[in-house]
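For this view, one protein chain was removed and the others were kept in their places.
Chains: A, B and C, in written order; residue numbering restarts at 1 for each.
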Amino acid sequence: MMMIPLNITKTIHDWLYSVMPENAASITEMLLIAIAYLALFAVAGLYLVLLERKVAAWFQLRLGPNRVGPFGLFQTMADALKLLSKELTSTDKTDKFLYNLAPFFVITTSLIALSVFPFSKQFQAFDINIGVFFLIAVSSIGVIGILIGGWSSNNKYAMIGAMRSGVQTISYELSVGLSIITMVLLTGTLQLSEIIEIQRTGGWLIWQGHIPAIIAFMIFMIAGTAETNRAPFDLVEAESELGAGFHTEYSGMKFAYFFLAEFINMFIIASIAVVLFFGGWLSPFGITEGITWFPEVLWFLIKVLIIIFLMMWFRWTFPRLRIDQLLTLEWKYLLPINLVNLVVMAIIIWLNLTF
Amino acid sequence: MRPISYRDCERNITLEPGTQNMKPETINNNFKTEEYFVNMGPQHPAAHGVLRLILTIDGEIIKNVEPDLGYIHRSIEKMCERDSYQQIVHLTDRMDYLSSHINNEAVCLTVEKALEIEVSERVKVIRTIISELTRIASHCLWWGVMGMDVGALTTYFYGFRDREMINDIFEETCGARLTMNYNIPGGLMFDIHPNFVKRTKDFITHFKTKLPEYDRLLTGNVIFQKRTKGVGVLTKEDAISFGTSGPVARGSGFANDVRKRHHYSAYDRVDFKEALFTEGDSFARYQVRIMEMWEAMKIIEQLIDTIPEGDIKTPTNAVIKLPKGEYYQRVETARGELGVYINSTGTKNPYRLKFRSPGFSNLSVLDHITKGAKIGDLVATMASFDFVIPDIDR
Amino acid sequence: MSYFSDIYNGIKTLLTGMSVTGKYFIHARKGSLTQQYPDNRETLKMFDRFRGEVVMPHDENNEHRCTGCQKCEIACPNGTIEIIWDRGIDEETGKKKKKIDKHIYHLGMCTMCGLCIEACPTDAIVWAQNYENSVYDRTKLSKVLNQPGSKVKAGIED
Partner (left out) sequence: MERILFYIFAVLIVIFAVASVSSRKILRAVIYLLIVLTAVSGLYFLIDYNFLAAIQLTVYGGGVIVLIIFSVLLVHHVELELEITPLKTKIIAAALVVAGLSITLWAILTYPFNTANNYKSIEVDVIGEKLLSYGEGGFILPFEVISVLLFAIMVGAIVIAKGKKLGIKTGEKLE
């Protein structure tokens, strides 16, 4: 297992190994990294929630949260505190074990997926040689949390939501996977850090792969939005149909986990898009190429935020699809286009038409 | 199929269609599916108010819809029997609160018809303008809610933005935004505010730029069209036999606009088209309402510059006593035909007062046209019906 | 071929919708509809005719215009107004005369229909533009409209 610590944490790494036996130091280091990631992305998730609320407000001619802290910056913190202090209720005759397991399941899988992203050259916890495939694998498990959460709530709305979620995620995983494979065909590697290295010389992949890459990006955005259960694919929690869908019966922090997981999933999808299509932490046209002190992670975050903004724009503009239309879109439109696109990409690489 | 009782819902017993007893279904199929009950409402985000729908669902498919009313029943008709004719008017604000002015007008017109008093031209024109403004306001809200029900939350705020302008006009003239109670038998409570004409014109110019935006945002949207086209189809025959009215009936090609066919107030002198679509699906009902907003603006434009001078109220006795007899008057609210039936015995209170509310008849169609549809379709259909639950329950 | 034109049209309509919301996003600061309510108390002014609550104006001599004719009480559909009156002897003429003791107004029952104000022959009660009517105790909603020690303005009765 390869661990690439941050430059700043190099000293901590050395210090840990100097004072402790090797095993203990390694375990401590893992724990430290895990806690750092947890804290970082809990905060990131909270601020994504705030961003969503602000963006929604601006789309809807409102002001958005602006009471807690300057510009409402601490609003979601306050919400999280409120949710922490709330009672954890459940319905009668739930399957208590599964009911309590589900939110942790959802949040854990999304946090695991975060570990493989190269946020900058050195900021990557787990540089695995099958990075992209690992992402698909982990994200395919996340749905189980929703399924068992919906089933064990002993609520019919939650049940319908869970069933819809299962159908939706299984179908759209195919499109996400295929559009990722299209790009993998271009790069010839599954390792995320290598994918970015390729883009350093040849330009961003969406430029290298031109037409099929753009189609793959569009399909990835659609399928990714569906994968995260966001509007216009939010049938899982369609509030006008099912109340709140699979998390109807959850309260307090367990609900907050579901909520946070949705936003972290959105972050993951945006991150995949950024790594696969927009050069990850690379600056556009190599502006900050030679500057050593410049935090490359900033470029990554800016790109991710733009993609997330796009998804929010979708959410606050479009009506929701119906369940059969959702499946029609996947199986009659996205999948065939995707397969053709894959072949086109192969031909383009074969004829060396990439830029 | 025997009707579903509450106990059935509690015990979650499956009722087989077409069978009287509880014998297990013998479907010649590998997969036996089980129907189950879901309560949609009375506190459901899709039901605009406290409507309870008992759904029998097979997976996503709806087998039966049974509306259960009474959660907001305030016995307005009975209260009317206790009140004097002036006092009845303000109760009607609370029925269909989105077209409160038109409800008031209906009662006033009935009383005026019974007393055989003729209100001045000025009153007629003002009533017509405010009625049409009310219609636009109601449809604005409906548009926002329609979008919200099919999942586009932003429409709600755009609809409200334009509705607020109309509410401001009402507030300036009548003193209230929603329950205006501006009509009294014999005319209006007081004259319009001096700013009324200017504000109304401002609104019309504003709204003419915003209504095409509605089309761009929602009407043209491919997802919205997929969600509404061919969903909840109501044929013309059914529309007539179920007694539907308003945009629901006109979406099915049943031309029954009261304003056109039974003139009242100043509708006889204005030129407007009756919005009529023949598809009968949710999208047709949607289009009817969008077109009605255009037509309402046309009506206001024709009248706003030429409000005639005249008395604002025709004097009546302080205690109105209707002559013995039965009186009926219908008007077109934003939801359809509202009929007011007064049975008077010559006293100062009505012996019996009955409101034929549009929502109640329209609701009766719901089960008929959503059978076999999906839950999402039910929500879209309900949104296109534009229910106001106090209007159904009264 | 309709397969591809469907896709094209679909994407086109979606982008049109996004352009509408996008336009409002850019103009979000200017076009915001929200009023920051408790902050704008000073500038928030109701319209003249706004029906906030029923009040009885008194002039500087602590005189009101209510004769106690009870027309408002009769006109009210909800029993919102209660008038407790008495017959007192007028100092000038020596005749017995109706005089209000308390003009009680139950705001909690009022539907703001305005019939009482329409019915009042002497314009003794009018609408106030007060819009902050919520209280912690329901009994506070019952108000006595005439101030203590007030009397009818001379020359109103006739």
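Just so it is clear, a residue touches a chain if its C-beta (ideal position, glycine included) is under 8 Å from a C-beta of that chain, and two chains touch if they have at least 3 such contacts.
Note that this is a predicted model, so its numbers are computed, not measured.
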| item | value |
| --- | --- |
| Residue of A:16, A:56 or A:147 touching the missing chain in the full complex | A:147 |
| Listed residues A:16, A:55 or A:162, member touching the removed chain | A:162 |
| Contact partner of the left-out chain, one of A:133, A:294 or A:313 | A:133 |
| Where the unshown chain meets subunit A, residue by residue | 1, 22-23, 26-27, 93-95, 97-98, 101, 128-130, 133-134, 136-138, 140-141, 143-144, 147-148, 150-154, 159, 162-163, 166, 170, 173, 188-190 |
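The definition used in the following text is that only the chains that are shown with their structure count from here on.
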| item | value |
| --- | --- |
| Chain contact graph, described as a line, ring, star, complete graph or other shape | complete |
| Taking each chain's C-alpha mean as its centre, the one farthest from subunit C | A |
| Centre-of-Cα separation between subunit C and subunit A, whole angstrom | 52 |
| Distance between chain centroids, defined by C-alpha means - subunit B, subunit C (Å) | 27 |
| Overlap residues in subunit C, where contacts from two or more other chains coincide | 14, 17, 20-21, 24, 33 |
| Junction residues of subunit A, two or more chains touched | 59-62, 316-318 |
| Complex contact set, residues of subunit C against subunit B | 9-10, 13-14, 16-17, 19-21, 24, 33, 46-51, 71, 75, 77, 111-115, 118-119, 127 |
| Contacting residues of subunit C [partner subunit A, same complex] | 7, 14, 17-18, 20-22, 24-25, 28, 31-34, 36 |
| List of subunit B residues in touch with subunit A within their complex | 36, 38, 44-46, 59-60, 147-154, 156-158, 161, 217-218, 221, 223-224, 226-227, 374-377, 379 |
